[in-house]
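Note that one protein chain of the assembly has been removed; the remaining protein chains are unaltered in position.
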Amino acid sequence: MGMVGGGKGAFIGGIHRMAAAMDGEIELVCGAFSSDPERSAQSGAMLYLEPERVYGDYRQMMSAEAALPADQRMQFVAIVTPNDLHFPVAEAALGAGFHVLSDKPATLSLAQALQLRERVRDSGLLYGLTHTYTGYPLVKEARERISRGELGKIRKVVVEYTQGWLADRQEDLGNKQASWRLNPAQAGVSSCMGDIGVHAANLAEYVSGLNITEVCADLSAFVEGRELDDDGSILLRLERGAKGVLMASQVCVGEENALSLRIYGENGGLEWRQQEPNTLWLKWADRPTEMLRTGGAYLGDLAGVNTRTPMGHPEGYLEAFANVYMAFTAQIRAHEAGSDKNLRSRDCPGIEEAVRGMNFIELAVTASGSDIKWHKFEQH
Amino acid sequence: MGMVGGGKGAFIGGIHRMAAAMDGEIELVCGAFSSDPERSAQSGAMLYLEPERVYGDYRQMMSAEAALPADQRMQFVAIVTPNDLHFPVAEAALGAGFHVLSDKPATLSLAQALQLRERVRDSGLLYGLTHTYTGYPLVKEARERISRGELGKIRKVVVEYTQGWLADRQEDLGNKQASWRLNPAQAGVSSCMGDIGVHAANLAEYVSGLNITEVCADLSAFVEGRELDDDGSILLRLERGAKGVLMASQVCVGEENALSLRIYGENGGLEWRQQEPNTLWLKWADRPTEMLRTGGAYLGDLAGVNTRTPMGHPEGYLEAFANVYMAFTAQIRAHEAGSDKNLRSRDCPGIEEAVRGMNFIELAVTASGSDIKWHKFEQH
Amino acid sequence: MGMVGGGKGAFIGGIHRMAAAMDGEIELVCGAFSSDPERSAQSGAMLYLEPERVYGDYRQMMSAEAALPADQRMQFVAIVTPNDLHFPVAEAALGAGFHVLSDKPATLSLAQALQLRERVRDSGLLYGLTHTYTGYPLVKEARERISRGELGKIRKVVVEYTQGWLADRQEDLGNKQASWRLNPAQAGVSSCMGDIGVHAANLAEYVSGLNITEVCADLSAFVEGRELDDDGSILLRLERGAKGVLMASQVCVGEENALSLRIYGENGGLEWRQQEPNTLWLKWADRPTEMLRTGGAYLGDLAGVNTRTPMGHPEGYLEAFANVYMAFTAQIRAHEAGSDKNLRSRDCPGIEEAVRGMNFIELAVTASGSDIKWHKFEQH
Partner (left out) sequence: MGMVGGGKGAFIGGIHRMAAAMDGEIELVCGAFSSDPERSAQSGAMLYLEPERVYGDYRQMMSAEAALPADQRMQFVAIVTPNDLHFPVAEAALGAGFHVLSDKPATLSLAQALQLRERVRDSGLLYGLTHTYTGYPLVKEARERISRGELGKIRKVVVEYTQGWLADRQEDLGNKQASWRLNPAQAGVSSCMGDIGVHAANLAEYVSGLNITEVCADLSAFVEGRELDDDGSILLRLERGAKGVLMASQVCVGEENALSLRIYGENGGLEWRQQEPNTLWLKWADRPTEMLRTGGAYLGDLAGVNTRTPMGHPEGYLEAFANVYMAFTAQIRAHEAGSDKNLRSRDCPGIEEAVRGMNFIELAVTASGSDIKWHKFEQH
């Protein structure tokens, strides 16, 4: 693979590389790690890349790689830049004939996401989106069990994603990520919903199997001087009469990365918490709560193929991330072999999730600014 | 004390009696346990009461007790009936010169609550309301710490109270409590908000020290055929710019009595969960999360006087309930001694909480039925 | 009931009184709260006792109460003194015709315990011992499930009881309980094993249904200058080939009252922790771990009768203690009615547990001082 963004010092680039490397199936062969060619070169050197395949410009990378013989050029591009570059880089990659695996949110706006969907369709290439949390084995197990009807008709979905890292003015304290995430030009219309709320919405829909149909939102910028939200609470309505709550915050002091999901149906409930991701709780009306654990022999096959170690050897965020890479590369292989990329075992968020995500972000901002209570989640 | 309601088979009457008995300071001397005189007599006999002080009618009890010499008659009335009787019994007790300790919600409507406040003011007597959860030592500790400013200015309040016992049609299956709680004539305008949402609202205001000022509500009756809500989610705005979320549900299958509270300020956060009430979490930006435990020497004096056993000997719901009784009887003693009933150590929910509670319940129902997003919590 | 010991300031006396009062079935009618008559009188006054039934000497109490008409005198004596008085007071009470409910350990030595057993047998009276932790509903549930064979043949029993309160020289800092617990004249041959190790041994035998048959012990006095142990670890062998470990400590800084029990059989395991007593874990080879909760409809009847509040309303130490009182008074009633006192619902530790407890304490001390590895737990 090739990488755009993720030069030294950037957090998420390293995460992608570790996740990609873990299974020994993916090799980083080129990169445009920074728009500053010197920085890019330094990063490439640290990563043992051949200097001639380290680029100072992503457009240059696309054309140079496309010019290589098919068995030598990169097969896909991982995009790990700030939000504003996701779309142009993806567009360039698709244009040059490369599959794309992109960080979320997919673009800077819904309009861009819709354009991107056109590009993907036209290109016939693959597009993956790193909604990493769907890579956890027990998240997949949860989805499977709901889809099999174990909880009965779903009534209630509660999803939370709280962090505390923006509780003070980090953007003034030299925190680079804080700076761009709170800058509309780089982040888009939202900080909190754009960064983590969109993960929460995706997780809720992925596991429940139900799309959000209406929202009633109240976003906040608790820290003075911010143009974008750093917190938000949203009442949800979902398909088939389900309701829910989505809470996201970057100012909950002392919270780390507290993503959690609870879903209740007519017959049972489930609970999963990202910070202890190897436990899934199933709750019942008339029998003891069950604690399911990663690696358990009683889990389904989908959890199984997404698990690398035996029970009791905790798997974490990097393994979940590696599962996204594993699924995406399985899709590429299927694509090349002309077989079905949509097997359950190749399940990876894609362009439809990209569009829904941007739709959600813009809707949350619009709804929050409105006196009207409910706002429809229009299908695009 | 005397008791109205709580005959054999009733859940909450026994709870009150155990809580009242625990400290050896309160004696049950009379009761009108049922409107059926025979049932009342049976209950009284099981409780070792003198038969002549077991009444078949609460009005009769008020007049008969009032007629006894001052040192023999009951000092206060505990009201443990279904909601519809709270107001008439309280009115009768006050009219006959007795202090009142009532189950929540205080009345069937806000109008009744306002009338009740008049009666209390006019009588010069004491009125207590069993918002039991404020009786836990660590709830008091949480309130104290916020009030001292340890968390800084409060930004966010998240309170949840979920249960699963009404996830199916218990009201058709002979469950008496289910029957009256879902019957508007006995329960008032709400089941879920009236029974548990009001506890959550009270807890949030008690600990944060901030009143709710606006709500945006979405209540549901998930189980078919119900006239009253069995679930609800509410966006909150509170004083001084704080925001929050209140979730309550009686249909979250597998949840027992999952009341929890999280509050975040500029400098720190806290978390408390009723099902493990002896732990209070304090969360900080730059140092480890702290786990405070009931009985800890580092706790304040208010937690101390509300604790009965040494650290590590878990205290539970009955002890919290006994703390409400302890505070209320301390108020009675202060009242009789002409001293200040408002000492922190005599802190017990009263008539103002009664009015706010009924206000909250009606507002939640009104707001939920409206297309307007925000509804003001008017002061009464 | 009457009480010996437990004057104001004493911790355990108040606990007994709250536990006894909770169910409204037991009335404290007299007491010898201190060997100082004035202190005793003060304590009695605070407890609203008639002054003439507050005694300065326990012998005096026995004779005075015995001289009262049968329907007026106390029915049993609760002994809450330091260890050295347990035996003489029990002996006096039995001699005067009163049932005895005693704090543990039952006596100062095994020899005394054997004598006490004779007295109990000769008197035909009832003797109960407050191994409080067996009063928790889920401890009873655990015992029932093992007894029904749910875990299969038991292989392993791990019981721990750790505290930190004696990690420094509390006995020099005016801590009264520390002073007598570390004083051989008042405490007997052991501090740690005598106070808490004996609870752990009792709990292990009670739940597993297996007696300890051999021990290999290593006791310590970590804090300089102590004559008695403040810590100990013991390898256990139990009936039917089971093995185990018992750890007890009073110097594990930061531990509160961390009693826990884990038992593993051929088919399953269980775990219970006193500090969160409303949860019992069942573990299986091939299916998810189950979390059983106090109040669950799936629990047995014995757990049920020992539970006072609905699921999710936490019960604690005082309720467990009240269960011991409840069972003991049920035995008294059965005794008086001439019916069987040994019903499961009247299950309360008694004189056999008293003898085994003293046996355990002395054996632990002997074994620890020996170079021989295994020491038999002789039957007495």
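Going by the order they are written in, the chains are A, B and C; count residues from 1 in each one.
By our rule, contacts are C-beta pairs under 8 Å (C-beta built on N, C-alpha and C of every residue); 3 or more make two chains touch, one makes a residue touch a chain.
Model, not experiment: these values are computed from the prediction.
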item	value
Neighbouring displayed chains - absent chain, whole complex	A, B, C
From B:L28, B:L282, B:C348 or B:V365, residue that would touch the chain that is not displayed	B:L282
Interface with the undisplayed chain - residues on chain B	282, 286-293, 296-298
Chain A residues touching the omitted chain (full complex)	11, 14-15, 17-18, 21-24, 28, 47-48, 163, 255-258, 274-278, 293, 295, 308-319
Hidden partner chain, residues of chain C it touches	151, 155-156, 158, 164, 167-168, 216, 218, 220, 222, 231, 233, 235, 243-245, 247, 249, 251-255, 262, 264-269, 282-285, 289, 370-374
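FYI, only the chains that are shown with their structure count from here on.
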item	value
Interface composition of copies chain A and chain C: same or different, split at half	same
Rounded Å distance, chain B centre to chain C centre (Cα mean)	35
Averaged-CA centre spacing for the pair chain B and chain A, given as whole angstrom	43
Chain A and chain C, separation of their C-alpha mean positions in angstrom	55
Chain C, residues touching no fewer than two other chains	293
